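Of the protein chains in this complex, one is absent; all others appear in place.
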Amino acid sequence: MSEERETRIFMISPDSMITPDQLVREVHAMGKEVTAKETCYGTLVEGPRPLVGEVLAIIRERYPYDIYSKVRAYPTGDRRRCRAEHGTRPGYAQLEAEWEMLPLIQHGIRCSENGERPAVPKEKEKLPLEEFKKICEAC
Amino acid sequence: MIKIAQLSCGSEYSSVQYEIEKAARSVGAKMVYPDVSYADVNNAVKRFGFNPRSPQLKLMIARAVQLADEKYDADAVFISTCFRCAEAALVRNELRRFIQDNTRLPVVTYSFTERLKAAQLLTRMEALVTIVSRKDLLARERQTGLTVGIDSGSSTTKALIMENNKIIGKDWTPSGDVVQTATTVLENALKEAGVEFKQIEAMGVTGYGRFTLGKHFNAKLVQEELTVNSKGAVWLADRQRGEATILDIGGMDNKAITVRDGVPDNFTMGGICAGASGRFLEMTSKRLKIEIDELGKLADKGNWRNAKMNSYCSVFGIQDLVTTLSEGKTFEDVAAAACHSVAEQVYEQQLQEIDIRRPVIQVGGTSLISGLVTAVGEVIGEKPIVPPNSQYIGAVGGALLSSGFL
Partner (left out) sequence: MKVFIDPPNSLILFDLVERFGHEPLGTMAPIQERIDKTEVDMPPMNVSLDDVVKGLKYAGVEVPSGIRGRLALWGPLIEAADAALIMEDPPFNFGCVGCERSNEMAKYLIRRRGIPALTVRYPDDKEEAVMTVGRIKEFLEGLK
């Protein structure tokens, strides 16, 4: 990972009351030398890696269940990725899909922080052919 | 700016996306991606009825549906996927059909490898742009005034002079130095027409050497061969209205173009190997020690079934040919087998990428090889129309379209 630049996506769960605008203002208020750009789902924060890391730590502490994050390869506003330039890249649909799923993850994290123990899922088996045959014959 | 909608899978991970965009830019167009939301994807796949395993192909389907529903505005469509991916090949072809059934947008399909360079896409992109930006010119059905068309192809160079919708002079020669060979055929055509160069009111140039010739002669029309040849073909075959398929088996690459009222709406171009082109027939004639124009007649007398050629490679194909000759097969059967082999490959490589519309008009220099026309007819189930002067399509198209500038 480049030490010079880190671009991070911060995505607000659809269940949260925090708005992208509010999040951007909070990042600005941290007074770090990073840029924050509002997006439909949250914000893109860009700057030297250690500073972006500090922003991440603060956001994690403030909003442990509401906001999720990953790094982004392309810098903010890169023309190759820019939606306004030529429409959405495939990764956009991916982010949109993950955004919709965040409430489930949010719930999972909350419960697991509260000490709920996970059960190992049962593997679903196919109906044995003999049984299926019997059912067919009975119909 | 002309917007070409890109429906693709794998381009960004094959290092070719930049080349695709570069090709579009160089012809004054821009690649765009129809916007879809995540919810659109599942609905579109359900509606389309083909559920591929790869999500990127699902996304392609959703983007095509956006175009069909006119929710996204584009001028043309470029459908492209990785070469050798079976799932993608199925989706690519079915989406091409879907776009043609549901829109009036010109569409081109292409399967790429990582070696794709922008230059390989130029003619295709240029044709898409011509179809969109020169609609009125392409609607032209009659030639007016005194004009000339020059087609500078990879194998031969042709010049043809027209006056008031009639051909009055023409000539062709094997291609050499682009300007020199064009000048020679032009002079001969002028001589036959009995006119002076200074009397010519407009010139249209096409083919590989079009840019050089356009500059040299200060031509009014410099246009790629897909649209120019289509116009020439429908003019020569007198099929200006309605639908048709134009098949041009060239010296190095082949073109299969479907047209509606003389304007292409789908085309494939290329040839993965020389085994499926006129070059293979040239090699065959050399091996048989006959002139290329004798090959067709010879083939007409033979039966390809007697001398099967199993290889699609021009090198191995010639080896097959040597073997069959050494087995004592007749020259006639071998000539027929060579023609059949080319026809079969064109069918497999080109005609699978388009939906053949009747009639099929076979043009280009190879359409003069009667055995090849017979073989194409056998493979597609209907003998193609070969109009008179079929080798002059590009030059006719150039003369016809350039008269639009008068």
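Which chain is which? They are A and B, in the order written, and residues in each are numbered from 1.
Basically, contacts are C-beta pairs under 8 Å (C-beta built on N, C-alpha and C of every residue); 3 or more make two chains touch, one makes a residue touch a chain.
Remember, it's a predicted structure, so these values are computed and weren't measured experimentally.
Engineer: Among B:98, B:112, B:267 or B:331, which one touches the chain that has been omitted from the display?
Structural biologist: B:112
Engineer: Which residue among B:6, B:56 or B:123 touches the omitted chain?
Structural biologist: B:56
Engineer: Among A:25, A:70 or A:134, which one touches the chain that has been omitted from the display?
Structural biologist: A:70
Engineer: Even though one chain is hidden, which residues of subunit B still touch it in the full complex?
Structural biologist: Given the touch definition above, subunit B has residues 9-18, 38, 52-57, 59, 82-85, 87-88, 112-115 touching the missing chain.
Engineer: Go through subunit A and note every residue touching the omitted chain.
Structural biologist: Residues of subunit A in touch with the missing chain: 1-2, 4-5, 7, 9, 11, 60, 68-74, 78, 80, 89-95, 97-98, 101-102, 104-105, 107-109, 111-112, 116-121.
In the analysis below, only the chains that are shown with their structure count from here on.
Engineer: Roughly how far is subunit A from subunit B, going centre to centre by Cα mean, in whole Å?
Structural biologist: Averaging C-alpha atoms per chain gives centres 47 Å apart.
Engineer: Which subunit B residues qualify as touching subunit A in the complex?
Structural biologist: Touch residues, subunit B against subunit A: 12, 30-38, 41, 56, 59, 72.
Engineer: Under the stated contact criterion, what part of subunit A meets subunit B in this complex?
Structural biologist: Subunit A reaches subunit B through residues 83, 86-90, 93, 96-97, 100.
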